[in-house]
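One protein chain is absent from this view; the other protein chains keep their places.
The letters A, B, C, D and E name the chains in turn, as written, and every chain counts its residues from 1.
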Amino acid sequence: MAQKKKFLYVNRKAPYGTIYALEALEVVLIGAAFEQDVSLAFLDDGVFQLMAGQDTAAASMKNFSRTFKALGDYDVRKFYVERESLAERGLTVEDLMPITYEDEAEDYAEKPSIIPVSRAEMAALIAQQDVVLSF
Amino acid sequence: MAQKKKFLYVNRKAPYGTIYALEALEVVLIGAAFEQDVSLAFLDDGVFQLMAGQDTAAASMKNFSRTFKALGDYDVRKFYVERESLAERGLTVEDLMPITYEDEAEDYAEKPSIIPVSRAEMAALIAQQDVVLSF
Amino acid sequence: MQLAIVVNEGPYTHQASDTAYHFTKAALEKGHGITRVFFYHDGVNNGTRLTVPPQDDRNLQKLWSELGEKHGLDLVVCIAAAQRRGILDADEARRHGKDASNLAPGFRISGLGQLIEAGIEADRLVVFGD
Amino acid sequence: MQLAIVVNEGPYTHQASDTAYHFTKAALEKGHGITRVFFYHDGVNNGTRLTVPPQDDRNLQKLWSELGEKHGLDLVVCIAAAQRRGILDADEARRHGKDASNLAPGFRISGLGQLIEAGIEADRLVVFGD
Amino acid sequence: MSTLHTVNKTPFERNALQSCVGHLSPGDALLMIEDGVVGARKGSSATAMVQAALASGGVYALASDLDARGIRPEDMIEGIQRVDYGGFVDLVAQHARTVAWL
Partner (left out) sequence: MSTLHTVNKTPFERNALQSCVGHLSPGDALLMIEDGVVGARKGSSATAMVQAALASGGVYALASDLDARGIRPEDMIEGIQRVDYGGFVDLVAQHARTVAWL
């Protein structure tokens, strides 16, 4: 392949009520093998996908939230989370799971994958992409 | 069967974008044979189901809006349409199809099936039902 | 009390089938009767025996079939909705010249009249959908 | 120009499959190439040959199969999404011990890598869904 | 006799909760299920709607759906009651009809 493309996965839906969040994550996992320039966008109800303390035992559904934490090992390290979406839902970044990656360039220092952005920054991010996959 | 039950079919979705409106109408048609006390509620985007002038030729979909006009022959004559829902969408009752039935009690005089109601009246209607089917 | 259950969405894509299943189970545990479980719209997709969900996930078709068998539930898939979506029993397959069928055990295919009838006969009707 | 098409919903329940079909047809008429049509989520339900839509309605599975045959389109159904929803070809059915299969002619089952690859290779990718 | 209303949609993406609250009769109960439970979290733009429902009658949320989405009891708008599926069944039995705001 000639060059890397910029892929953005847009997550706008809450988890569990519909399968879109889970199946979007499956695409991200497979896509990681293709070594493209990958970003994840969490806006609107998509921010609920990253909530800390998800416990699906009583709902008898698969808790896939832990998988987000594993993405750093696959070079998926840019989780753009929209501040306005959080605020509208009564949330702050502190309500989300800590998600980190190890930076090889800096002696494997642990760094946060979650990047809070404003709506305007999210719009600018969209405008830089080659491929935008929405779920 | 001992007595008639009051059945309310709640239509809140626009036609064509999803199948709910069409398949709801199929239930109403079959349900008419059971001689219950049937009412139809059109609120929120459900009011679009009754829009005049629907033309699905270019979209290559089935235009089922005409079927509403046939319901009067099956004793389905109460189409409650919420005024607030119309207004929010820039619509008035005049934008809807004329739907009528023939009143046997008054020498088959043609009477309107569409009954515009306020949101409060719609709430009161819901509170009188035995069975409420939502689509 | 007699309860009628309506399931309007397929398994996995929407949670409606999960919720309806857990609700039905809880109602049975509380001693209520289930007049009928009626699968409509994409709900008919709960009734295909060809699903192969991931091994670490629930198998909703199986759960419904097993609950149905255990309690003698009437699990009815709407014929018109099913035809549109490719859910057929052996008879339907033959009638339409199809070379395969996929209806799961414990489900039966029938008409929309079964939904209305359930609404008339049950004390309560509860709809689960999208 | 090369276009990749993603269809995320099944036929009839949502209009997405209709829109994707008409879009793909129009793109071909304008001389564009179609890298691939990828069916994901409930979109896999477009690929069952067991559907029997009403005679006065369109048959979306047939329309896709015919368009695919006419233009040599690569119609790919996602394997993981398909298993969950009971869409299998003969090989998959054998592999999972199922007694029937239902994949329609002109469709093939493959992995999610085909979606990413289409995004890399195509000049544009367009998503149709709910 | 009063009505049980179920809402399975997030109030931030869909109008189901808003429409439901606009059609409550006094004494009606509202049960949040599935994605609808995200409306139970305090401090959101949907709080006023939920409080309107609380003023009209009981408001409930399905515990297993709250847990799945990481919404703890202390995060919830005051007055909303957590119920399990058995509680859901009881609510259906106690009200004359159930309306699903899909």
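In this text, a contact is a pair of C-beta atoms (placed from the backbone, for glycine too) under 8 Å apart; a residue touches a chain by one contact, two chains touch by 3 or more.
Just so it is clear, the structure is predicted and the values come from calculations on it, not from any experiment.
All shown chains touched by the missing chain in the whole complex, by label: A, B, D, E. With the whole complex as reference, residues 10, 12, 43-44, 84, 119, 122-124, 126-127, 129-132, 134-135 of chain A touch the missing chain.
Listed here are the chain D residues that touch the chain not shown: 1, 3, 8, 15-16, 19, 22-23, 25-27, 29-30, 32, 124-130. If you put the missing chain back, the residues of chain B touching it would be 12-18, 44-45, 48, 51-61, 63, 88-91, 95.
Note that in this section only the chains that are shown with their structure count from here on.
With centres computed as the average of Cα coordinates, no chain lies farther from chain B than A. Taking the mean of each chain's C-alpha atoms, the chain whose centre lies closest to the overall C-alpha mean is C. Each chain's centre was taken as the mean of its CA atoms, and the one lying most distant from chain D is E.
Looking at B-E and C-E, the interface holding more C-beta pairs in contact is that of C-E.
Distance between chain centres (mean CA atoms), chain C to chain D: 26 Å.
Contact with two or more other chains is made by residues 16-19, 59-61 of chain A. Those residues of chain D in touch with two or more other chains are numbered 12-13, 41, 54, 57, 80. Touching pairs of chains, sorted by label, consist of A-C, A-D, A-E, B-C, B-D, B-E, C-D, C-E.
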